[in-house]
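A single protein chain has been omitted from the complex, and every remaining protein chain is retained in its original position.
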Amino acid sequence: MSPLDLDRSESWLTREELDNARERLPILGVHAVPVRVDSTGAAESVGLLLRASDDGHIQRELVGGRVLYHERIRDALLRHLEKDLGPMALPRIPVSPQPFTVAEWFPTPGVTPFHDPRQHAVTLAFIVPITGDCQPQQDALDLAWLSRDEALVMACSTDMAPGHGALLQQALAHLGTL
Amino acid sequence: MSPLDLDRSESWLTREELDNARERLPILGVHAVPVRVDSTGAAESVGLLLRASDDGHIQRELVGGRVLYHERIRDALLRHLEKDLGPMALPRIPVSPQPFTVAEWFPTPGVTPFHDPRQHAVTLAFIVPITGDCQPQQDALDLAWLSRDEALVMACSTDMAPGHGALLQQALAHLGTL
Amino acid sequence: MSPLDLDRSESWLTREELDNARERLPILGVHAVPVRVDSTGAAESVGLLLRASDDGHIQRELVGGRVLYHERIRDALLRHLEKDLGPMALPRIPVSPQPFTVAEWFPTPGVTPFHDPRQHAVTLAFIVPITGDCQPQQDALDLAWLSRDEALVMACSTDMAPGHGALLQQALAHLGTL
Partner (left out) sequence: MSPLDLDRSESWLTREELDNARERLPILGVHAVPVRVDSTGAAESVGLLLRASDDGHIQRELVGGRVLYHERIRDALLRHLEKDLGPMALPRIPVSPQPFTVAEWFPTPGVTPFHDPRQHAVTLAFIVPITGDCQPQQDALDLAWLSRDEALVMACSTDMAPGHGALLQQALAHLGTL
């Protein structure tokens, strides 16, 4: 018996009706907040990507993206971190699957602090210490390391991609330094 | 810009290719561990559903199911609890979106402790105090309240639906009473 | 064998040297962030105490205080909530001992965001839904329920007792609404 088949009242969900899934299903993703830590594990700085949005606007972003079919969450975190920070970033993926928060991105504004006009997405958010050398990859223009104070200012600015500022603030709070 | 569109390298994901989503996407769900608490918030007993599986086997199960499109996680929890425990169960949905764990159900056995032959599902798990009267609904044959000691024995038995025993043990650990 | 006696190198800690403990030991405490929740468990408002400080200044504060010898953390939470909010507040103490954060109050400013000139204190912080009627007790002048937006503004204001604003912000972040 399938753990997600408990709700047999939802038998309307036939194979055919799963077409156009993105308009019908929440999409699962991950977000990572890259940090540099000192020898006691305390976060010294936070890494933010600089990226051009579709309309040419330049924005600061956290690392993140979709979880693929048959991919573990920790493998998705590693893949997105390597994709954005390069193969020498040496991220320390957390030992526990418990995220520090879960962000619910709705196509309708105002339901949660997170709005995504294209889809209903749910991302599990983790803080990830980075120990190696980062080289922004692909369409990322730059990676900047901000002190915790600078990160807090940035989290409240309009330079952050929508929703990413709120998620960054929640990460800083979880670090105990807000 | 969409938070889950960071990975543009995944542009293979066209609308057409989303057909047959269940074979291509991880499905998002929730699990709830119903508990009765005393006036200090300490868990006194754990609620388990008795249900007939597809092959006629009788099994103990936690409450759970899918998160629907445009449904908040807390609304999905409430819906599944009311569906399984009835409209008078009066569950206390947690204030924070942080789950105590995340269970990754893979169609391939052995990747994680959770196996679901039908799909790749990811469920966010929460402990939910129940304050009202429970009436098992629909296809649930019974709801049993077990003491924490009884629940621990049950968690290790083959009477639990596959994976549900492991999740129950993790819940008991999170309660600090394992 | 005692779990905290592992460090036998600290054998300097004789009975006599435990005199004047407050100058020699970290003091354990709890903090509670009272919230009103809707039927889905979402926090609608946050409760703050209005109190006169020792120098006659009026300040907003969270609920909290010391854990006594041979007192469970959940009993300490309940005692402090009833002491400050009255016997009819009906708080829902969390089921799990995992706090959303741990605040370290140092007599030296700048070690952490939390400063307490009188002692080294460590407080475990929990968000606690309140379901009954609150009557501020003893030296509390008033209890105010603030919306989450109002609470966020208050958290950054100088009307909060030192450190309580930072703790309130961390609580709002944990609620997912920052």
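Residue numbering begins at 1 within each chain, and the chains themselves are lettered A, B and C in the order written.
Operating definition for what follows: a residue touches a chain if its C-beta (ideal position, glycine included) is under 8 Å from a C-beta of that chain, and two chains touch if they have at least 3 such contacts.
Owing to the predicted nature of the structure, the values given are computational and were not obtained by experimental measurement.
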item	value
Residue of C:Pro87, C:Pro107 or C:Gly132 touching the missing chain in the full complex	C:Pro107
Omitted-chain contact residue, chosen from B:Leu50, B:Leu90, B:Ala144 or B:Ala173	B:Ala173
Residue numbers in subunit B that touch the chain omitted from display	101-103, 112-113, 166, 169-170, 172-174, 176-178
Interface residues of subunit C (partner: the chain not displayed)	1-10, 15, 18-29, 31, 51, 53-54, 59, 61, 63-73, 80, 83-84, 96-108, 111-112, 114, 116-124, 138-139, 161-164
Residue numbers in subunit A that touch the chain omitted from display	35, 37, 39-43, 72, 74-75, 78, 92-98, 100, 127, 129, 174-176
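Going forward, only the chains that are shown with their structure count from here on.
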item	value
For subunit A paired with subunit C, centre-to-centre distance based on mean C-alpha positions, whole Å	30
Whole-Å gap between the CA centroids of subunit A and subunit B	23
Touching two or more other chains - residues of subunit C	174, 176
